[in-house]
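Every protein chain except one is present and positioned as in the full complex.
Chain nomenclature is as follows: A and B, assigned in order of appearance, with residue numbering initiated at 1 for each chain independently.
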Amino acid sequence: MEVSFTAADIAAIVQAKGTRGATTDLVRRLSALSESGPGDLAFLGNQKYKAEVAAARASVVLLPVGFPGEPAPGQQYLFVENPSVGLARVCARLEQELWPKPAPGIHPTASIAPDANIAPTATIGPLCIVESGAIIGERAHLQAQVFIGRNAAVGEDAWLMPGVILATECELGRRVRVQPGAVIGSDGFGYEFGGGRHHKVPQVGNVVVDDDVEIGANSTLDRARFSRTWVGEGTKIDNLVQVGHNVIIGRHCLLCGQAGVGGHITLGRGVKAGGRAGISSDVEAGSVVNGNPAIPMMLERRIAVLKTRLPDLFRRVAAIEEQLGRAEKSSS
Amino acid sequence: MEVSFTAADIAAIVQAKGTRGATTDLVRRLSALSESGPGDLAFLGNQKYKAEVAAARASVVLLPVGFPGEPAPGQQYLFVENPSVGLARVCARLEQELWPKPAPGIHPTASIAPDANIAPTATIGPLCIVESGAIIGERAHLQAQVFIGRNAAVGEDAWLMPGVILATECELGRRVRVQPGAVIGSDGFGYEFGGGRHHKVPQVGNVVVDDDVEIGANSTLDRARFSRTWVGEGTKIDNLVQVGHNVIIGRHCLLCGQAGVGGHITLGRGVKAGGRAGISSDVEAGSVVNGNPAIPMMLERRIAVLKTRLPDLFRRVAAIEEQLGRAEKSSS
Partner (left out) sequence: MEVSFTAADIAAIVQAKGTRGATTDLVRRLSALSESGPGDLAFLGNQKYKAEVAAARASVVLLPVGFPGEPAPGQQYLFVENPSVGLARVCARLEQELWPKPAPGIHPTASIAPDANIAPTATIGPLCIVESGAIIGERAHLQAQVFIGRNAAVGEDAWLMPGVILATECELGRRVRVQPGAVIGSDGFGYEFGGGRHHKVPQVGNVVVDDDVEIGANSTLDRARFSRTWVGEGTKIDNLVQVGHNVIIGRHCLLCGQAGVGGHITLGRGVKAGGRAGISSDVEAGSVVNGNPAIPMMLERRIAVLKTRLPDLFRRVAAIEEQLGRAEKSSS
């Protein structure tokens, strides 16, 4: 599973405009500038890290055209218009090497409805099910044991890993990647209580997942009561995350492992939720939240520290009370 | 996926005893009285909300026979013996429209043990497995890729969605609905430590799920060490919920998303656990709990607010200490 590139390979992949210094190291991994070492590829994606470039030990560093400074011996700078775009090109190439695209076609053990609409370049792996009216886009890959419900849609170049379930009427955009066991389109959790029991409120909306979203293993996204549950373009969802019905998640958010979003919540663009965050009210664009219930990450960290000092605080307050009791007694 | 009803359709479905006012709106969704608008159906399920009826904007309102007051223009009241029962009838009808019952029969790709006992009206979808001795009740629906273990039992009218796993010897009651990917009957987590390692305590009980229970996507219910793990009638369990071995959950409880119940815990009738609640001790009937470890919901909410004021509290206590230090110094 080892892949390696020469500096020249990388220069070609990133379409380098220029180069400075030279290395004979083979590049085997990607690293942050500050943690990089020989055999690594690092990149300056954000000008605020430019001071870290000089100390970076990576064999190859992607930099914006015109960046000053000299590489260390055995280190090579590659200049590109946009190092982040360059990195993305390397990533795409790496995955190509490691997870080669399967040949198009439908595995003989798959169960496909006669009126499913499957693009000729799509790959439907063993023991997959595609129900009536479903649409599978060009080059989409249903790896194995995937379920696609009635009238559901999978976008071009999407990749659904083993055991993924996309329920009736739900829609995935282009290049969406779904890790194993994720469920998209389970019923929202809604009941009306009456006559001593809970009556199910039908959940007859769907889930819409926009382009370039990734959904983690065994995560669950509930269909809307009416209308849709919606995940915006470029958002990345980790494993075992719960997204309630009628949730709207903005573009380019990050939801870390085991986070949960309650029903009817809206997250603005670029929100980041830490692992195990429990989001029970709307979150403004750009916010970073954590904890349960989720609050701003910096406050949550401060509180996590203060919580461990609660035993001390209780002792201190008791000591004050005693002193004041003494004070009162002595003054009376 | 749009379904709509006229007021006359609804009157027929709920078996209305009388009517007041009139609407020509088509009803497309259900709403709470206070949030309702044109095109909605609302209902008075609990007398404590009767003050909300006058302000409700729903096109059709289900009310108990004899309820006073006048509908707004373009609004129609329907009178029934029990509005909650009426609502349930509407819900059943809505689902009938949206999720039509599949034809009975066994899909040719399903793998069925010769001695499994499958009712002739049951539907076994593609790539399902039913093992030896299992019983599938009348009109039960195993949608796709469902696994039913040896000697397990599925009640009449139960609906098991794609990827559900019902392990050996476990039992589901009538009308139980299991969302995709749920696991019923995984081993309880029990070990004895000895000789430097954990020895597995065999988990040889089962899981019994009573009538009208719903279990959410990717939730896990562990089989008992001995005897049974038991979920009472009408209880509703959301997604990614963990139920430990030998847990007993009473009737008509609600466990919201990502809640967890530790082994050997008993929940009384009608308990409600909020999202992400971690229940580690028995909970009395009718309690509403939240947090981890779970405590009464009202207290948990109060604490969640106070937690955000901890930085301030620490500052206040430090200020008091300083003042008292000054006081002591000045008095000495």
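Following the convention adopted for this analysis, contacts are C-beta pairs under 8 Å (C-beta built on N, C-alpha and C of every residue); 3 or more make two chains touch, one makes a residue touch a chain.
These numbers were taken from a predicted model, which means no experiment stands behind them.
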item: Touching the absent chain when the full complex is considered, from B:S186, B:T229 or B:N290; value: B:S186
item: On chain A, residues whose C-beta touches the chain left out of the figure; value: 1, 3, 28-30, 43, 45-46, 82-85, 87-88, 91, 94-95, 98-99, 107, 109, 126-127, 144-145, 161-163, 177, 179-181, 212, 214, 216-218, 234, 236, 238-240, 252, 254, 256-258, 275-276, 291-292, 304, 307-308, 310-311, 313-314, 317, 320-321, 324, 327
item: Interface residues of chain B (partner: the chain not displayed); value: 109, 111, 127, 129, 145, 147, 149, 163, 165, 167-169, 181, 183, 186-187, 189, 191-202, 204-206, 218-220, 222, 225-226, 240, 242, 244, 258, 260, 262, 278, 280, 292-293, 295, 299, 302-303, 306-307, 309, 313, 316-317, 320, 323-324, 327
